[in-house]
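All protein chains but one are shown at their positions in the complex.
Per-chain numbering from 1; labels A, B and C assigned in written order.
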Amino acid sequence: MSLKLGVIGAGAIGKEHIRRCTQVLQGATVVAVSDINVESARAAVALPGVQAEIYTDGHDVIQSSDVDAILVTSWDPTHEEYTLAAIAAGKPVFCEKPLAMSAEGCRRIVDAEMKAGRRLVQVGFMRPYDEGYLALKKVIDDGDIGAPLMLHCAHRNQSVGENYTTDMAITNTLIHELDVLRWLLNDDYRSVQVRFPRSTSHTHPRLRDPQIVSFETRKGILIDVEVFVNCQYGYDIQCEVVGETGIARLPEPSAIQMRKSANLSTAILTDWKDRFIKAYDVELQAFINDVKAGQLQGPSAWDGYAASVAADACLQAQESSEPVAVTLPECPAFYQR
Amino acid sequence: MSLKLGVIGAGAIGKEHIRRCTQVLQGATVVAVSDINVESARAAVALPGVQAEIYTDGHDVIQSSDVDAILVTSWDPTHEEYTLAAIAAGKPVFCEKPLAMSAEGCRRIVDAEMKAGRRLVQVGFMRPYDEGYLALKKVIDDGDIGAPLMLHCAHRNQSVGENYTTDMAITNTLIHELDVLRWLLNDDYRSVQVRFPRSTSHTHPRLRDPQIVSFETRKGILIDVEVFVNCQYGYDIQCEVVGETGIARLPEPSAIQMRKSANLSTAILTDWKDRFIKAYDVELQAFINDVKAGQLQGPSAWDGYAASVAADACLQAQESSEPVAVTLPECPAFYQR
Amino acid sequence: MSLKLGVIGAGAIGKEHIRRCTQVLQGATVVAVSDINVESARAAVALPGVQAEIYTDGHDVIQSSDVDAILVTSWDPTHEEYTLAAIAAGKPVFCEKPLAMSAEGCRRIVDAEMKAGRRLVQVGFMRPYDEGYLALKKVIDDGDIGAPLMLHCAHRNQSVGENYTTDMAITNTLIHELDVLRWLLNDDYRSVQVRFPRSTSHTHPRLRDPQIVSFETRKGILIDVEVFVNCQYGYDIQCEVVGETGIARLPEPSAIQMRKSANLSTAILTDWKDRFIKAYDVELQAFINDVKAGQLQGPSAWDGYAASVAADACLQAQESSEPVAVTLPECPAFYQR
Partner (left out) sequence: MSLKLGVIGAGAIGKEHIRRCTQVLQGATVVAVSDINVESARAAVALPGVQAEIYTDGHDVIQSSDVDAILVTSWDPTHEEYTLAAIAAGKPVFCEKPLAMSAEGCRRIVDAEMKAGRRLVQVGFMRPYDEGYLALKKVIDDGDIGAPLMLHCAHRNQSVGENYTTDMAITNTLIHELDVLRWLLNDDYRSVQVRFPRSTSHTHPRLRDPQIVSFETRKGILIDVEVFVNCQYGYDIQCEVVGETGIARLPEPSAIQMRKSANLSTAILTDWKDRFIKAYDVELQAFINDVKAGQLQGPSAWDGYAASVAADACLQAQESSEPVAVTLPECPAFYQR
């Protein structure tokens, strides 16, 4: 009764998901793995407990009668192609972000899925599975702080390499907030503005860092997200929701309280994996459970599309310094939750 | 390759472990369940995903050739009997605390296991699997606060019922500290003293509450544990280790920070299950993994015996108000870790 | 050797300063008090320990040979007139904010003081005397967080009355940040933008609440200040400085930590006086000491002018939704510190 998974792409994240499905999660077995680099596929299949067939072509994984559901963890530009193929084959597919390289690509997936008549796609946005965000959403939904009016957020990384450029602050970093804040507020973005303070001396010529990305939502909520990827001090995700009667803030990661050397302190994480590793487990377990229950409930192709539309507007806003409209069509009934 | 588990006792904790093994953990299947009340066994077997045979006698579960390992979650006075039977059958056994009703009973299990020549018994002490305690132990073991000198601990429950008596503060409540503090410090108790302040008005005639239990360890560390089971405000486990160069404190459970009604606050848990549910998962997964790897590493029969010896001394100390010696023999090489 | 003070205006703040100078501070005596309402003057003079002559005209207070220095705590529209008169009389003057009703009025005071050739004016901005802001400035100035890049601030009041309108969020509330942030950063504002989320249901038709006021400074620092004067939960002043290597945050007011009713909490203040009462003491004691030492060092007429110029730009920005330039001339050498 185990769900038979085919994994397309056995790089870092693919291998990690294969390990997760085999050693941590319940109810699924990786039975097929492909990678353009067959060595990567072999290394993944050699993980303890894995017994999977190696394929040279991702499409063969999709078509294999051994395979019930697909994980797309391949090179970003191939995500759309494999996801569309999985839809065509009528097989549930978990596609790592980005769902496609453009909003149009995401839209094609949305259209294909709607035509297929049932939800087959989950996008790999894991933050809605994080305990902290879940607790924050509960506070909001329970009305504990009244209607939300403003969000003050921060996404900070200790440092990034020379190949990380200004636009990647949107497409690689802010993309998580683009998804999770829509979900948190059950709302969509109406416009976005990007402001740049003077850059930190710890950045490099092709990266303006930090930046503040500000949204107005359809409900009239103002959201500010500080993106600071060379903050030096750690990996730090902050989200504070100001409501009509109170303020709720994402918990700090649990840590030992120390009194030492004239300081009262708790450690700040430095690796994003430590912050969200459990959310990855929960996310993929939910996909497995939902596929078996016949009803996907996680981040949808529409969510991937909405994030992509918002990201495009952010990129424009990086150029203009003026507010830029975010023009997302109304969510089809098919995707409403 | 799934480990086939037989569960003896399908009451609250037994049923919960059956659910856990079936729906949460990896690598094990519950194949046999017994309970003196067959209805309980039926209810447990009716849980989603469970496919197990019902036995009327726990000994039949142990003897069944279908069963690889045993979980003893039956009525406390039967723990010793079933654990000894599992040892005799050469099957690994996870026994919920208490391991036996007396130190002598624990000792019989220790002797039987040593005679069997390999570790077959794990006791259900879950705190060493709690992330907070693991982090605290790492801080100590890394030397971050120097040699530990004192521990200030508290074990507080919101309230208890009329059937909870003074001695149960030791046998049902403090028993967790008795185990985890030995493990945390890699040390044993030398003596114990119990002091009673005036009792809270929220207790009843058969329960003196709170009480302060103080230990001196063999290394000369002083430990104070406040046990307060009608503290009204929540379920709260505190542990502060004062070392030569600093102090480390168990993390508060992660919680949303709220600003509301003139208060900056985080919620305190009220149910012990919320505090330790993950530790139960990790504990039992470790048992499953260790059985499969042929090497039990969790809390041993010796640990169960040591906790029982310490508990007996605490009960004496409740009567005497003087320090009472804790007379645990040296740990046999068989159990040294 | 006590400094003889003349106080013009014996309303709430005037009376409070008279009490402060008489009962709390050192080295000054209130010898003259005027108010357009002679009853107010009488009530102030009747405070324990006060022995002052009552004048009907503020100008007589200024001219009195008994009076060494002036406190202007009269009706706002009269501040400029009395301050100019004190300058003309060559007497040091402490003028409550606002220094004048317009930037032009402030400028006239600046010009008069420069013509007088020595600093005679201190404006009643008390936040630079607050321990928290002083500690925050020290952290910045010591380089502990590297060069400041962004500030995230909030100024929240529990609630305001029906007579409080949208512009007053700038002139009565934000005015404190307009002063203290210049001082904190040793910088000036280059432009300002105001954004309005949907308003809280706890406001009234003539007040859009909350609002976010965003500055860019000459050094390129981005500052966001949330002004929320019906936040319901308390009086809360937040200031977080994001630097190149770390982040420093204004301390929360000291409060008892409570564990009660399933909450771990500290009280939030509800009255602004409790938050800044000590800063008022320190501020006025500094004025007294500096007058006696012949060298005013507190917030100057230029600081009052700069805050007024910034406030005017904020008011424009409330109308425009676009960034508005803040056009403050270069600070004359006379005022540089």
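Miscellaneous remarks
As a convention for this text, a residue touches a chain if its C-beta (ideal position, glycine included) is under 8 Å from a C-beta of that chain, and two chains touch if they have at least 3 such contacts.
From a predicted model like this one, the values you see are computed outputs, not experimental measurements.
Considering the whole complex, the residue from A:S65, A:N163 or A:N263 that touches the absent chain is A:N263.
Among the residues C:A12, C:A255 or C:A325, only C:A255 touches the chain that is left out of the figure.
Residues of chain B that touch the chain left out of view are 146-147, 149-150, 152, 195-202, 210, 212, 214, 216, 219-222, 224, 226, 228, 231-233, 242, 244-247. On the side of chain A, touch with the chain left out of the figure occurs at residues 233-234, 236, 252, 259-270.
Residues 23-26, 131-132, 135-136, 139, 144-145, 245-261, 266 are the ones on chain C that touch the missing chain.
Keep in mind that, in the parts below, only the chains that are shown with their structure count from here on.
These two copies of the sequence, chain B and chain C, are related by a rotation of 180 degrees on CA atoms, to the nearest 5. Rounded to whole angstrom, the centroid-to-centroid distance between chain A and chain C, based on C-alpha atoms, equals 45 Å.
Centroid to centroid, with C-alpha atoms defining each point, chain A and chain B lie 38 Å apart.
Residues of chain C in contact with at least two other chains: 233.
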